[in-house]
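As structure tokens, the structure follows; a few thoughts come after it.
A single protein chain has been omitted from the complex, and every remaining protein chain is retained in its original position.
Lettered A, B and C in written order, each chain numbered from 1.
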């Protein structure tokens, strides 16, 4: 989990930041029973309890164990259980069997968190700068897991035939249907992309470098549920010509005919969400679509997906902490735009760019260095952050990545066109 | 779940019987957290919560719904969740996804049990005889699930790298190592087998009929852990000639080298049990072996498995409620024999008989009739009951059955020989 | 491949027998191209070339290598390729990869056969009795493979969308539709079953022993295609109550809705056969049904499958070399009965008996001893022989066996009933 240098971690507010991040995780799991927090609903997802413990293990291992003399592990058996994929940190429990860990209980995991929090906050004032950077890194790491926490909880509840709601529905402000997509054109240009070296960033966001953009137009908003319903009605999922070969095979094999969580009931498209099952909002951005679906939709619409650098160049002038992002526990969901173009929040936007290293990328040495580089094959980049992304976590250079069939995140689509 | 006629259900003690059976289920799950009771550790196993609810659904459906006017389902959504395989009772949740049901919670399932118990005990005095027979049948049904409850709990805890104990270890009475196997010989004879028509029995135990036994000898005790360790030490799991072809393929594919739950640690064979991981007791009956292993062991020992009728003829004169069977919640396990030959308790004994219908067998009409007949292919008969079988549940004619690779039940081996 | 003692192999006609059997194999493959003889159409089937070579390897190994001084293997590399499953004979090519062996060519395999034939016929007069018995055993072994040769060829051609015919259709003699099934009743009786010790038999047919039959009735003919079409029309494949649980799962998983090779075309049931695709003959015995289908049909018909001993007791008085069996290469198929009841030929008849050892069964020592005993789990016994069984190969005690889902052999159904 390598990070680019972040000069400001000496900031006295690091303790505040830590408390805030840790507190949000606790708030997110508040509605969960011990069982809710323990079950793993698919291989891609992890139990809530595991997220709570794994993020704690990160602080315990890379900060307390490595930088606090005399620190005693809270429980010597936990590293085996709660390491995720750090090969250098030794053997670990199989990912697909995380749901077997009924013990330690949720209460015991809360106890683990409390103990590590106490030790860390106690040690914080005396920590060397390198360790403080790891605390900051751990906060960003935990924010990533907060988003997974939300989407994994949603997936689990969606597997229950009773379809229980996790939180009550949010109050909705009526918003007019968005007008047609507007297109922002840009001629050939060399742009600077990647993290600039100020503030925190993950290793894969750098080095900052120049990239050449071809002439193109970028949509001023994302695709809506209503537009997606038109794609379905036009036979989009039954027409091979719109699909990549791998995507078409996936559609056939999995019997896909709509975004994840959509069901047609009583003549109406509904979706399952954190507030239970409800009718789709035609004005809201479509979400829970895979890269394959996003690409097929774009073909059907006579467009394509943007490259990650087209997106980044356009987003650079927008406020990364604006928009519909995660502020507190509750039934977040993508919302209709009530104002002008936004690049951050609502849904992660699939790009047409494979997740590959930037020129000059080099993994950091040591266990934290395993973070992003090893995933640089087979996945596509998503940009922008979603309604489940903790506000402040995303930025213009942020690169999220998933396999092209995955869609349990809040993933959506912005179109682009060649000029 | 068809039963042969049982004339005595008019017995005033049916309410007592019901209370006792229901209470034992509750006692067995007492050590479980909500999460422990919710997770499904493999497709063959079910969550404890599911066992608790499914047995309740059985009473609610076949007694209250069918025989109590005006009964209102406790929750209309439960039949979909808690029907097991009764096709005639409609669609149901996929068996392999039972572990997704984090809601209803364990507490809610206890509430479901309490409500059905109250309604049933209230209705009991006025129930017609047919309904009373179904109550009795439901008690036997729940006893079957109690054994599964114990073995499924064991399996779940065995999947946890922490290997938690469910109950404290029982006090052990020192017992001498058993002597060599003694052989009871019997010449050709025609015997009566199958349920005799007195007392309860499942449909597959009848009709009672004559069977011809060939001359044979039957071991006077089951194979011990110590003997099994000798089989391993002699390369038993690495020598194809002892194995059925299907068994050898299973050993190779699964990498099997010892009974389930055995591990070699620090030069010692250990086993995981309800009381955690401990050294094996060489004097105790081996358990958690598959039919394939049982058959291979018998070949290695120059013997064979008994037929189910050889076993039944020998067991008929033994007390079916004696031996090491389940009386109360706790860390049961097979124990060294401290006295003479026993046919009941400790371990289910694999026979060489495929589970097939008796002459004249006919499934009962209706949903309960789906019970046993539909499983009559591919499985082998086990006889005798185990340390996890509720005392009183088994009898000489009782036919348990599992697939030849399954071994998470308390399954063991008694040898036989042709004369 | 253990055989029971066969005192008459000193017969001077052994050479004739050998020549006849070997010649029939050659005749059967005459229509095949090199490619036809090489491809493996599924894991259960073997290439024709493999059958030709494997049966030759058997004679070369157990007769020439073991009993003829100075014999040099035709090709030292062949044992690895053409051993089937004799663990004691060393490592061998994976069964599922038999279709990769494009070399040696079909011509080279014919050359292998010719060389072994020459060596064996040359050695025959001087062979000791034990070796002559192995020659006789090898002939029976090759007859078994002749039946597989026919059914594997049929399967391969059935996989070709062009559906080529292997042989021209046989001339058909018009026969009246069979009347309703007649039932032959039999009271409880003790019968002798198993091979009697005269003539050749495979090890699994013995020892001869007594068996007790319950009162029952046995159908006087097998089920016809017309009757099977009525089962389909009545929703037989869509009604779970007729099916064993494993069978129902198989139907669902594989999408089974008719016997193998049946297709509904232009409103008509057709079947693919050795003479290509043609309309089914409603008067002919149904074939290519699995045990699961046979059992479901019997349930639907209010009957059951016979036990293997009910069948054997009834068949004992019938001529085992009569009926529609394989005499020469050509488009054999089950035919409508033009005369009285027959137990041999047309179709193998599924019994309700699991393939298990008889009392006193003991595998012969050595590599040939691996023959039948190791398959005694999970399979069901079939009796009677089919139109693809070389005439003279079957007998009343003959036990064929397959897994309950397999149906590429000529397998059919005779009903029985409890009295």
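FYI, a residue touches a chain if its C-beta (ideal position, glycine included) is under 8 Å from a C-beta of that chain, and two chains touch if they have at least 3 such contacts.
Here the structure is a predicted model, which means the values were calculated and not measured.
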Note: the excluded chain touches shown chains A, C
Out of A:243, A:272 or A:344, which touches the unshown chain? A:243
Option from A:87, A:185, A:198 or A:234 whose C-beta touches the chain left out: A:87
Just name the one of C:101, C:329 or C:342 that touches the chain not displayed here. C:101
Need a quick check: the contact residues on chain C for the chain that isn't drawn. 33-39, 41, 77, 80-81, 93, 97, 99-106, 156-157, 159-162, 164
Touch rule applied to chain A and the missing chain gives residues 85, 87-88, 188, 190, 209-212, 214-216, 240-241, 243-248, 291-292, 295, 304, 352-354, 356-357, 359-362, 370, 374-378, 380, 404, 418
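In this text, only the chains that are shown with their structure count from here on.
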Just how far, in Å, is the C-alpha centre of chain C from the one of chain B? 38
Between chain A and chain C, what's the gap in Å when you average each chain's C-alpha atoms? 59
Here the gap between chain A and chain B, centre to centre from mean Cα coordinates and rounded to Å, is 46
By the touch definition above, chain C meets two or more other chains at residues none
